[in-house]
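Heads up, the thing below is written out as structure tokens.
Of the protein chains in this complex, one is absent; all others appear in place.
Labels for the chains are A, B and C, by order of writing; each one numbers its residues from 1.
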Amino acid sequence: MLWGGRFKKELHPRALKYSSSLSIDIELILEDIEGSKAHAQMLAKIKIISQAEEKELLEGLTQVENDWNDGKWKPDPEKFEDIHSAIESRLFELIGETAGKLHTGRSRNDQIAVDLKLWVRKKTETLQELIKNLQLTLVEISSENLETIIPGYTHLQRAQPVSLAFHFMAYVEMLERDLLRLQFLKNSLNQSPLGSGALAGSTLPLDRDFTSSKLGFESPSQNAMDSISDRDFVLDMLNTCVIGMMHLSRLSEELILWSTKEWNFIKFNDEVSTGSSLMPQKKNPDLAELIRGRTGRVYGNYISFASVMKGLPLSYNRDMQEDKEPLFSSAKIYSESLETMKLILCNINIYKNRFNNELSTDSVLATDLADWLVLQGIPFRDAHEVVGNIVKTLEEEGKNFMDLNIDVLKKFSPFFNDEALKYLELTSSLQRKKTKGSPNPKFVKEQIEYWRKKLRH
Amino acid sequence: MLWGGRFKKELHPRALKYSSSLSIDIELILEDIEGSKAHAQMLAKIKIISQAEEKELLEGLTQVENDWNDGKWKPDPEKFEDIHSAIESRLFELIGETAGKLHTGRSRNDQIAVDLKLWVRKKTETLQELIKNLQLTLVEISSENLETIIPGYTHLQRAQPVSLAFHFMAYVEMLERDLLRLQFLKNSLNQSPLGSGALAGSTLPLDRDFTSSKLGFESPSQNAMDSISDRDFVLDMLNTCVIGMMHLSRLSEELILWSTKEWNFIKFNDEVSTGSSLMPQKKNPDLAELIRGRTGRVYGNYISFASVMKGLPLSYNRDMQEDKEPLFSSAKIYSESLETMKLILCNINIYKNRFNNELSTDSVLATDLADWLVLQGIPFRDAHEVVGNIVKTLEEEGKNFMDLNIDVLKKFSPFFNDEALKYLELTSSLQRKKTKGSPNPKFVKEQIEYWRKKLRH
Amino acid sequence: MLWGGRFKKELHPRALKYSSSLSIDIELILEDIEGSKAHAQMLAKIKIISQAEEKELLEGLTQVENDWNDGKWKPDPEKFEDIHSAIESRLFELIGETAGKLHTGRSRNDQIAVDLKLWVRKKTETLQELIKNLQLTLVEISSENLETIIPGYTHLQRAQPVSLAFHFMAYVEMLERDLLRLQFLKNSLNQSPLGSGALAGSTLPLDRDFTSSKLGFESPSQNAMDSISDRDFVLDMLNTCVIGMMHLSRLSEELILWSTKEWNFIKFNDEVSTGSSLMPQKKNPDLAELIRGRTGRVYGNYISFASVMKGLPLSYNRDMQEDKEPLFSSAKIYSESLETMKLILCNINIYKNRFNNELSTDSVLATDLADWLVLQGIPFRDAHEVVGNIVKTLEEEGKNFMDLNIDVLKKFSPFFNDEALKYLELTSSLQRKKTKGSPNPKFVKEQIEYWRKKLRH
Partner (left out) sequence: MLWGGRFKKELHPRALKYSSSLSIDIELILEDIEGSKAHAQMLAKIKIISQAEEKELLEGLTQVENDWNDGKWKPDPEKFEDIHSAIESRLFELIGETAGKLHTGRSRNDQIAVDLKLWVRKKTETLQELIKNLQLTLVEISSENLETIIPGYTHLQRAQPVSLAFHFMAYVEMLERDLLRLQFLKNSLNQSPLGSGALAGSTLPLDRDFTSSKLGFESPSQNAMDSISDRDFVLDMLNTCVIGMMHLSRLSEELILWSTKEWNFIKFNDEVSTGSSLMPQKKNPDLAELIRGRTGRVYGNYISFASVMKGLPLSYNRDMQEDKEPLFSSAKIYSESLETMKLILCNINIYKNRFNNELSTDSVLATDLADWLVLQGIPFRDAHEVVGNIVKTLEEEGKNFMDLNIDVLKKFSPFFNDEALKYLELTSSLQRKKTKGSPNPKFVKEQIEYWRKKLRH
């Protein structure tokens, strides 16, 4: 035990069980060892320990790491409060009394802060890689679907024709924002808490610059009390997971819709589908559903930890131990979901011509027709009214846009002429778009080139 | 695999990993076997299987249960989608082909619904027991502290004197509401989903009344589609955990405050305290902090699952698999926290006279003095003003209520007489309370008797 | 001001602005007056005030109420802390000094607790009425759609044929649980907080039984401190709103899906649709989208208030003022959404035959076919495999269930005979269901009768 001196009785077993975090914070074992090594080297540098002791400590710590990696050692959650205690105890077994010098000038408060920051930093990098992979997948599918015309929806009602490429490239933009948010988070992890002690630094001449630099930080933190009380980066990570998963949940919803019999636009391969234990014909988009569902979990994790931190007086309170489960859970769900989404996208069949006929009759070009009227000098609000009347009348007569000809059009507005009819052709409709960022294949292709280059560099 | 027929390729290993719930829903193993036994007996009753087959199935299921309890069998999460698949597969190993008859007329959709309801029902009973234990602990401590005078607070400012008994009995009331909420939940679990199939019942003549009664439900559910889509009881359980933990978090906060040097009202025994790895003198109220912190986790779990269910079309969607982790997590935290709170309360030393002197000088009897003026016929608003002026003046003069005498009082209001001075005596102040539900020891004692009798019967 | 006596300076205007709740708690004006009247009558009964004063107070309070109802008086949020202060101040204007007697033996702490309980009680009744109205609407639409065959979905994939009646009756069951939850809540509001004072009752002989009974409670609360600290009923109400809105969000999602071009199953009337400012042809299901969206708001309200209460020491803390905005917001959203959903359902056109042809070819009867094999003695797991193979083969050959005949079937299993073919007929498929709670029109009709009777009594 790391704190026995003043106590006469041991912690009640039920109390240890309730309070031990080892089964969770074992996740931090490598970061904890990395931090301890830097600390040991620093203690030698300032001559609090000898070079021989430094060597012992470093070798001992390496041994702990190897034993863990090789499965030779696994600490028992019933015996230790946390990963720090477990490692120190193991170190005693391996190298004896010198182990007792490692904790000099260090508290578990600054130790856990540095562990967590190292862990989050590493995770931001992994997530950025996974995001890029998914972006690249989307870019590649897009490049094959520049002219796959599908309805663009608002309110889930068909609105205007777009291409699947255009639709998927929207997700590339979203993912890029997720990546930048991770970059902001990573940059904000630039101060080392090590050397902050329990909350007030130390009377020992600890070289905080040394450990900071050793562990890849820009500088030591400026205020010890803030340094060990700060979990902002955890909340920022949880927020990053919320927004990232929200994006994936939207794509999942669409894949689920598209794979229904009603939409009938894509089909999942067997490798990413499951069946029913009762209904022999079923083939279900479970993976997309799970991504959508786990988004809810990630939402809850954010609230879990935000609630923990509310109204806590400075500096460290044991409540803060509850940062780990939400953090690890959200990061795991997010990274696995990014991988899984890529797996799904690589396993769908796209019925590229699914919407061609239907869209021709579907009045999705109504806006273009109104725009054409505007070009003839009609105020837009009037043009909108005219085309709205056309739609209403066709509907009443059981007809559709394909039934329009110049005579019919002229009944609604004398300004119509033959040119207007061209605006009702689906196939050239994308090409008629004039604005940057529109589904005009010219613009989408430029985007694809831009992203492909950026992602592959 | 429970659904292979129509598939040509197996699920991708990464897809299985992402989708398997076995490591979580193993928690339901006993309920799943209980449900399967009832189903097997029903199949025999309606002669879909023979009596010999029924016997085989029941013995096989008992074997699975025993092997699990004895640690002889543990299903591999990398191989199975869920607990249902794992058990069916094990049954095949044990009894061969007959195992294939168990799933007749049953879907995993109604199976999981019945498993979860059985699990929640059992859990409501456990929680009710734990709540009663904690109530009893509070009642007993209260009975020893009927005259332990402490400040009652509003806004964390001393407001009026109360007793510790009165204060703790407030928690007994809160806990009773938690218990009633659990009772409502338990009562609402009265309909059996079994026999609802995937969503639409069955063409087989399943006897739903039989399984319903066998499993302790009042009746089969009335609508199969609702029955397999319904997770209201999970949200109600999560809400119950939120409110219950909120109560425990308030008591935790108070125990933490009371154990500070500043309050100095209670001391935790060593068995429920921990120390610091750096600071040798520290003794921390970790358990109370953890209860307060884990309250945040339980909040997050509620949102996790509420988010999962939002906007899901009927009937079953795989998203709903994410009901289990929040449910199991919250129920575990809540039950362990109830036990831990009892452990803490049995391990505190109370400094019963801590506040006696301080409260005499603390103007906490100002309200009583104003009430006395009211009894002389002064409108309360004026009486409040008079006593407010006394407090302000004393404060300015660096004096307190002990410095008041009849001459001083008369300067503030001519109505004061010697009787008023009695209203400034702390020791008799509780006895002067006239209203039911007040800290008058007479009333508190009655409450204690009432609860003691109720809890022990 | 209700508390000026001991203060030398007034509250800073910015502080008043930040802290005033009047613009929100004005919602409680009628309940506050009702509580004050009961309190005044009680003060007269115990002779703290005279009968003449009682009359003055009651008439004054009635005047305040009338002036408010008539729009003659509206308190200024810049001047008063809360509704209690505003009313007391108005009373002074109307009846002079006697107003100062109303607050005798009462604190804003017990006053607001009683106001809120009265408000919530009233709201539970309103909500129950609205729920019943919506249930009745669903029952009536169901009665006209007993044989409107639609696909039942799991994972949003077509699973088995059901009727629209069966589908809508699932919601009647959900709504009934919402109603029972409200009933539990209403029953739990049975104790009057009035007479609890600030936290510790009173030295005045207040007759709590009198006010309790006057205000329609069963009894006074048992512990004054709990009574003014308790907001469990607010959280229970917020949870009720969460689950209720979650149900409505599911129905909204379905209505949105059904009204897409892809589903093409229902059409909204103009009265409940909106258009696009840009796209002339659009007709959007905005109301259903808003119900789904506002469900998110109600989720947030739950967390808002649960977070407020976490870790608050007893008894009243000003944080608790933040109970009102979430409570009023959720109750308003919920009640308006219930009304709006009814409005929507009364304004949809149902294309009753939409799915008839498609479902015949859609292998949604695969389960029934497997069940038939079971009746011939085949283990279900094998039957499932056989039918799975049929589905796979048909799909490979570009065929469907309509292409099956006895010769084809026999290739998959020798047990098939002519009777099996009957199990492939869509029109009689619902009638073949044997289980209670299934979509067999016989059972659904019984449910409809049951609910109609219950709701109309």
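The rule is simple: a residue touches a chain if its C-beta (ideal position, glycine included) is under 8 Å from a C-beta of that chain, and two chains touch if they have at least 3 such contacts.
Computed from a predicted model, the values in this text were never measured in an experiment.
In the complete complex, the residue from A:36, A:111 or A:221 that touches the missing chain is A:221. Checked against the full complex, the one of C:39, C:117, C:292 or C:354 touching the unshown chain is C:292. The chain not shown here is touched by just one of B:85, B:284, B:301 or B:360, and that residue is B:284. Check A:131, A:309 or A:404 against the missing chain and you find that the one touching it is A:309.
Screening A:20, A:124, A:273 or A:295 for touch with the missing chain picks out A:295.
As for the chain not pictured, it touches subunit B at residues 151, 154-160, 256-257, 259-264, 275-286, 289, 303, 306-307, 310-311, 358, 362-364, 366-367, 369-370, 384-388, 390-391. Where subunit A meets the omitted chain, the residues involved are 2-8, 48, 97-105, 109, 152-156, 159-162, 166-167, 169-174, 177, 180-181, 184, 188, 195-206, 208-209, 220-227, 229-230, 232, 235-236, 239, 242-243, 246, 249-250, 252-254, 257, 292, 295-296, 299, 302-303, 306-307, 309-318, 367-368, 371-372, 374-375, 379-382, 384-389, 391-392, 395, 423, 432-440, 447. Taking the whole complex into account, subunit C touches the unshown chain at residues 1-12, 14-15, 17-19, 81, 84-85, 103, 106-109, 197-198, 269-284, 286-287, 289-290, 292-297, 299-310, 317-322, 325-326, 336-337, 339-340, 343, 347.
Assume only the chains that are shown with their structure count from here on.
For subunit B, the chain whose average C-alpha position is most distant is A. Ranked by C-beta contact pairs, the top interface belongs to chains B-C. Computed from the mean C-alpha positions, the centre of subunit B lies at a distance of 23 Å from the centre of subunit C.
As a whole-number value, the distance joining the C-alpha centres of subunit A and subunit C reads 33 Å. Among the residues of subunit B, those touching two or more other chains are numbered 2-8, 103, 109, 197-198, 292, 295-296, 299, 302-303, 306-307, 309-310, 317-318.
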